[in-house]
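One chain of protein is taken out of this complex; the other chains stay put.
Right after this comes chain A.
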Amino acid sequence: MDIRQATIDDLIGMQNANLLNLPENYTFKYYLYHALTWPELSYVAVDPRGRIVGYILAKMEDEPSPNTEPSGHVTSISVLRPYRRLGLANKLMKQAQEAMVAHYKASHITLHVRKSNRAAISLYRDTLGFEVHAMEKGYYADGEDAYGMRYMFNKKSEMESSS
């Protein structure tokens, strides 16, 4: 599968993949907001027919407080069920992370995950190296709690931020 930076032309396809795969959905304008604010951060996986089969929709924390380091955030990541076992999520995540560091000097990246979504938690923790750093009560529209997960781009900055 082709993996490349998402462009405006890809947003409808990303919206479609998101609606097929995940219960958290957004209208088109929210995708536009991402692409027109942080154009380098979102990536897509595309099948030979040009269909978007996986994507990562990513952003930076928009208004960081003065003394914190820039932080990236994954709004949504998903790979259509038939396209699993190709390591696409891993590749998409890696591309987005490198872009966050290169273009925005991000020190770490965060994301939210449903407390009940064991498969996703294990992907983020075991495959992608994230750690749970917070629990957010009633984060989702239906009242479910979210885990806040975080991945430090280098351990040095982690020590700095915890000291």
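Operating definition for what follows: a residue touches a chain if its C-beta (ideal position, glycine included) is under 8 Å from a C-beta of that chain, and two chains touch if they have at least 3 such contacts; residues count from 1.
FYI, contacts and distances are computed from a predicted model.
This figure omits one chain of the complex; the name its UniProt record holds, of "Cytochrome c oxidase assembly factor 6", "Peptide alpha-N-acetyltransferase", "Ribonuclease P/MRP protein subunit POP5" or "Peroxin-7", is "Peptide alpha-N-acetyltransferase". Considering A:35, A:77, A:113 or A:152, the position touching the chain not shown turns out to be A:35 (whole complex). Remark: the residues of chain A touching the chain excluded from display are 1-5, 7-9, 12, 15-16, 19-23, 25-29, 32, 35-37, 39-40, 47-49, 53, 80-87, 91, 95, 98-99, 102-105, 141-142.
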